[in-house]
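Every protein chain of the complex appears in place save one, which is left out.
Chain lettering (A, B and C) follows the sequence in which the chains are written, and residue indices restart at 1 in each chain.
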Amino acid sequence: MGVLEKITSNQELRSWPGEIPLENLYTMGLAGERFFRGIKDEAKLLGTRCKTCDVTYLPPRIYCQGCFEKLVNWVDLPPQGKLETFTILNQDRAGRPYKTPRILGLVRIDRSEGALIHYIQGLEPQKIRIGMKLKAQFRSSSERKGSIQDIVGFVPA
Amino acid sequence: MDRRVAVIGIGTTGFRAASPEVSYREMIYEAAVKAYSDAGLAPDQIGSFIACSEDISEGTSIFDEYCPDQIGGARRPVHSVSGDGLHGIITAAMNIQTGLFETALVECHSKVSNCIDPVEIMNYALDPIYNRPLGEHPEFIAGLEMRRYLYESKAQPKDCAAVVQKNRAHALKNPWAAYPANLELEEIQDSPATFDPLREIDRAHHADGASVVILASADWVKKNRVKNPVWVKGMGWISEDPGLEMRPWGRSIATQKAAKMAYKQAGIRSPRSEIDFAEVDDTYSYKELQHLEDLWFFPLGGAAKAVRSGLTRSDGKFPVNVSGGCLGMGNAAEASGLQRVLEIVTQLRGEAGVRQLKRVRQAVAQSWRGIPTTSCAVAVLSKGVNS
Amino acid sequence: MNGLETTRKETKLKKKGSVPQANVPSGPLLKRKMAFEGTPLSGKDFEQGKVLFTTYKPKLAYAWDTGRAIGRYLQGLKEGRLLGVRCRHCDRTVIPPRAFCERCFRPIEEWVQLQDRGVINTFSISYVRWDAVRLEKPTLPAVIDIEGTSPRVGILHLLGEVDPKQIKVGMKVKAVWKAASERIGAITDIQYFKPE
Partner (left out) sequence: MRKVAVVGAGLTKFMRRAQETGKELSFEAARAALDNAGMQLKDIDCVVMGTAPDAFDGVHMKGEYLSDGSGAWGRPYLRGYVGGGTGVFAPIQGWYHIASGMFDTCLVVCEEKMSGCKPHPQGAFLTIFDHTTERPLYPNLLWIFALEMNRYMTTHGITKREIAHVAVKNKKNAMDHPSAQLPMEITVEDVMNSEVMAWPVNRLDVSPTSDGAAAVILASEEKAKKITDKPIWIQGVGWNLDTSYWTNRDLYYPEYVERAARMAYKMAGVKEPRKEIHIAEPYDPFDYKELHHMEGLLLCGKGEAARLAVDGVTARDGDLPVCPSGGLLGVGNPIAAAGLMKISELFWQLRGEAGKRQVPGQPKRGVAQAWGDLMQVGTVVVMGVD
């Protein structure tokens, strides 16, 4: 009767259930705080700029990942840009089919190297083209809470 | 000092969709025993032990606690790396190159069948401020990336289907594979899109399994007259932007840079002519095409042509993922990268049985850390020191 | 003056060359303290909405395969028995059971039924719950060296039916089991250990 022997009956198979029980709280950080305040209070997009590397970060960062200088130049960016890629979501996170597929796009924001990933709205999937101009649609000021969901999505510019 | 490092022992349980009859400890122990037996070594002859794992995949915080026992590493220098199996190989090689150790062991495993919701784990890796609040399935990232890759490379979804067909067919000849299949191109193409253009079938299914690799210094190899060492001639690993917003989406820049680094070390100038075959990441079908191009084997768009023409089939001129890859073997997380090394070693030793490639001397393994990362690792493995 | 500031001023490049010119002391940087002050927040900053944040509760659920060794250990507990294993090579009897010996790396082949009693190796009187909630009545965790195992081989469990002040290292204790009908094959099938 040794441990070398293996389980040979599926009746004896067993697993032990458990979880990692926790909840996380995330601050937006120094850059994120200012970015989301900009969205919440003024419905505008803010980026940070590294002059040395000629890069404008969106979402903004307090550092340039290229040269590691501290970024202090904040710039207003137009809430619009070009569609770099998109995907049509036919199912939700649990794998259940969506009745109406959702579309997520990556919109490269004008005058920056950055982008936002958000829903594309007001367009039939077959009408969507890489490279098309889109603009962000914000929720009304009373609905905005300072999160990425303050943006409803992107619509044709 | 001779800084060369060789693989001298391998062991694996093989990959399966689930492994309910063994605990993770028992599964890893089996792979370790095989590797020790293959290398003809005992645990006390190992200098440094490296295990690759991620807490949340295991369901245990600071999982490195549980790494030493089943690899013979208790009360020895053991550490964990939260990287792919190739990162583990690279770490082991560096450990040996310091001169502090003559041998090192790398362990990777997957017990993903024990995760009730692997999608949620992937979701937990997304940026919590900018991406996760959208609440969508994290594989939307693969959908975005696939579309951009197809756009830039002018490859077609059917080329991706051909990758699926090829790799799952390769797996038919690999007893270690969990998902072998003989599929028609049409049935793959007709498979429903999940995150269009990505289809359900473009994605590698999860698998359980454990793999162990033992490495040694050139001096050790010489001293002990190891008869079939496989040399790690070049190593490269790079992380690009972890954020989704600032990275380029068509290419894997990290793979390009990591490959350059590895090729430089290995003295490779013309990858396509100097490398005989490759085992690359194919977590999603399009990734194989993208990675082959970023490994400098083909120009942009060239990988699609290659798969179409059969060049990358096991009987082609440049076999890719003859093991079956992740699509055919199953995606066993960190162990997938290590399995690529195992496959290459097996092939270079001439021990691959029915799937043995002919006249192979040098190969490349490449890994990607998965959604949402950009991190990649590349290793050049070679039968002879000078090949 | 603190250490961090001094290093900043004293660090100088020895040579120019492949290593670049320092970005050392120039303009406002010189005044920057070396220890980044950061932006400490209080609980109130969150409550009063002074700071933006988001929360997430992941559903990280698992079903870990018990395998042969632990599966059988749990089955033993269900039957009201404490099982260990013996490594012949090391002449060592251990609990919890394992399929291989972590010392000699050989497979373990022999099961041993152990007494459900032992000796307190060490203990604590804990007024803090796992999630840091304060407890009125303390829990009494202990490592209990199980009778019949090799020296100082034990398991983590709880003590009960004892005045915390009376607990001593070396005290003999015995398992208090749940009723057979309530046992499910879990470490909690033993409610606690009590003094013999």
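Of note:
The definition used in the following text is that a residue touches a chain if its C-beta (ideal position, glycine included) is under 8 Å from a C-beta of that chain, and two chains touch if they have at least 3 such contacts.
What you are looking at is a predicted structure, and each value in this text was computed from that prediction instead of being measured.
When the full complex is examined, the chain removed from view is found to touch A, B, C. Although one chain is not drawn, the whole complex shows that of B:28, B:41 or B:81 it is B:81 that touches it. In the complete assembly, the contact with the undisplayed chain comes from C:37, out of C:37, C:91 or C:136. The set of chain A residues touching the chain not shown comprises 16, 18, 20-33, 61-63, 65-68, 70.
In the full complex, chain C touches the omitted chain through residues 1-8, 10-15, 17-24, 29, 33-43, 51, 55-56, 58, 62, 64, 66, 70, 73-74, 94, 96, 98, 102, 121-133, 138, 141-143, 152-158, 164, 169, 186-188. Seen across the whole complex, the unshown chain contacts chain B at 3, 49, 54-57, 59-62, 64-69, 73-83, 87, 90-91, 93-100, 121-122, 124-125, 127-129, 235-243, 253-254, 257-258, 261, 369, 372-373, 375.
Rule of thumb we're sticking to: only the chains that are shown with their structure count from here on.
Centre-to-centre spacing of chain B and chain C amounts to 32 Å, using the average Cα coordinate of each chain. Taking each chain's centre as the average of its CA atoms, chain A and chain C sit 36 Å apart. Shared contact sites, meaning residues of chain C that touch two or more other chains, fall at 54, 56, 58-71, 98-100. Residue positions of chain A with contacts to 2 or more other chains are 6-7, 13, 15, 18-20, 24, 26, 28, 32, 147.
Listed in rising order, the residues of chain B touching chain C in the complex are 19-27, 29, 33, 36, 42-43, 56, 59, 68-70, 72, 74, 111, 113-117, 120-121, 123-124, 128-129, 132-133.
Touching chain C in their complex are the following residues of chain A: 1-7, 12-20, 22-28, 30, 32-33, 36-37, 40, 146-147.
Of all the residues in chain A, the ones that touch chain B in their complex are 6-7, 10, 13, 15, 18-20, 24, 26, 28-29, 32, 57-59, 65, 84-95, 101-102, 104-106, 113-119, 125, 130, 147-149.
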